[in-house]
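Have a look at this one.
One protein chain omitted, others in place.
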Amino acid sequence: MDGIHDLGGRQGFGRVRYTCNAPAFHADWEVRANSLYAFAVRLGVFNMDEYRHAIERMEPRHYLTASYYERSLTGLATLYVEKGIVSREELERRADGLFPLAAPSAPGRTNVPTRGRFKFGDRVRVRLDYVPGHVRMPGYIRGKTGVVVSESPAYPFPDAHAHGVEAQDEPTYDVRFRSDELWANSADAALIHVGVFQSYLERFGGQS
Amino acid sequence: MDGIHDLGGRQGFGRVRYTCNAPAFHADWEVRANSLYAFAVRLGVFNMDEYRHAIERMEPRHYLTASYYERSLTGLATLYVEKGIVSREELERRADGLFPLAAPSAPGRTNVPTRGRFKFGDRVRVRLDYVPGHVRMPGYIRGKTGVVVSESPAYPFPDAHAHGVEAQDEPTYDVRFRSDELWANSADAALIHVGVFQSYLERFGGQS
Amino acid sequence: MPDQDPVIRRTTSMEQRVDAIQAALDERGMKATEAVEELNHLATEQWVPQNGARVVARAWVDAAFRERLLANGRAAVEELGLFMPKHHRHLVVLENTPTVQNVICCTLCSCTAFTIIGLPPDWYKDFEYRSRVVRESRTVLREMGLELAPEVEIRVWDTTADTRYMVLPMQPPETMGWPEEKLVGIVTRDAMIGVARL
Partner (left out) sequence: MPDQDPVIRRTTSMEQRVDAIQAALDERGMKATEAVEELNHLATEQWVPQNGARVVARAWVDAAFRERLLANGRAAVEELGLFMPKHHRHLVVLENTPTVQNVICCTLCSCTAFTIIGLPPDWYKDFEYRSRVVRESRTVLREMGLELAPEVEIRVWDTTADTRYMVLPMQPPETMGWPEEKLVGIVTRDAMIGVARL
């Protein structure tokens, strides 16, 4: 989904609030929220793609005003409710107030049936895919061309895996893009590398 | 700029909170905010493009959590301050608290020097322009092709006009796009018409 | 309220912000308070959907006016004593038919031909309408109570330049022959935006 979470290249945000050796946590509840998440991973309550998508489905204003650990806890609670382990009513009764959750999911999709195999140096293009559900292709590379610099071991296809759709494992490629091809005349010069699932790619110039 | 305001096609927002014959205003201050804006237009304090851009430059979290008339008043106050008519300090002293304004502007640009003239039925493509300042090209048409359905009288080029850069008037064209060319397999079937400035367009298929 | 940003806590109310600007301008001799009172009146009493309703009713009863309206909206509405601000150089009137439904929006801000169809309703300016109506037009219209037959083509008009749009709704068959003043009464702002049929 082209959600509010897809922030790469979006303009209007200010300076990074950087401090040297900044802490990961600012409050006890953040440590506990992180542990509740890790606990659910250990129990196998959900997979990573379900978890990421649950966060992406947060109401956009909620997403943008929530801290990282509020987003994490919202995704966690949403999945506990959607999987029938806890009800929203129970959470709100226990919390003594509103407990905002993420919005329902749109359908997922399976791996793209005809996928290319690529090797170091291949020129590839990111398909012009628009997907209602989860996708790990940041909007800023859609339709853009780059060069394969490496291949990672196969992972489950997230567009399926986040939705309980049968997901085949497929390789991801680290693809190198030039920032001036991503944002012509409007980016600092750099090479931008993105981990791109095979299903999102086609050979540049024609057949894949 | 690819700002948070560029909402066309962004996913994750819920149902329109529609009521039949809904009011334009919900509070007295909204009526007055609207009048203060109209008063500034009458005085010629700014042009429309400066005003729209001042709103777009709001901090993204502020933009997304503010109501329409808060956004309007923030743009208005920002321009009064930037034009040296009122200081931020005076506004905050009078308001007895923080008065959030929009962020400073990035540079504008002039009209594109080689612009095509188009007529009804011409197939055109929206240039792959990335602009740090104001632009009236919604992101969802960038790089897309459509058909010219009409031409409007010339207006000042907003990318210049919003920045005090010399802006020639140029025509805008109503361009018709098919929703399935904008968002393949991920949109309701419809014809989407966008008013596109001449500088954003090139003839599809080659020379303009 | 948890974790509230200290910046938000110290931010003043909207009333205080409006007061602050108005008072600052007044102190500079700009007579903002006088102007605001006059403009409040215009916004609530003059820039109202009845203007557009008069345009629509006239177009229904007067074929020659209808033709002029479709050819040059701005000039035609001036015939009825209506006006548009200088920076709205063009009014495009979009004619609905049994198989075409036009819908207006402004995805980048919330522009409208406000002196003609009235200041826009709250939902028109909301992010839900702005983000979704271009991509999920039929779904959004259905959610808003307008169920269109599958054969009706939807044409969305995104107000990105300073051209303004209004929808010319179809005249309901049962009102054929009504006098113009009575027809004015049945035309709604939502029909001129295109999210309702009459």
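When the chains are written out, they are named A, B and C in that same order, and each has its own residue count from 1.
Just so we're on the same page, contacts are C-beta pairs under 8 Å (C-beta built on N, C-alpha and C of every residue); 3 or more make two chains touch, one makes a residue touch a chain.
Computed from a predicted structure; not experimentally measured.
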| item | value |
| --- | --- |
| Selected from A:G143, A:G164 or A:G195 as touching the chain missing from the view | A:G195 |
| Of A:A103, A:L128, A:V165 or A:A187, the one touching the omitted chain in the full complex | A:A187 |
| Chain not shown, touching residues in chain A | 5-11, 13-27, 29-36, 38-39, 41-43, 47-48, 52, 55, 64, 68-70, 73, 76-77, 80, 85-86, 90-92, 94-100, 136-138, 140, 150, 152-153, 155, 172, 174, 179, 182-183, 186-197 |
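By our rule, only the chains that are shown with their structure count from here on.
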| item | value |
| --- | --- |
| CA centroid of chain B to CA centroid of chain C, Å | 17 |
| Separation of chain A from chain C, taking each centre as the mean of its C-alpha atoms, in whole Å | 38 |
| Separation of mean Cα positions, chain B and chain A [Å, integer] | 29 |
| Multi-partner residues of chain A (at least 2 other chains) | 60-61 |
| Per-residue multi-chain contacts in chain C, two or more chains | 127 |
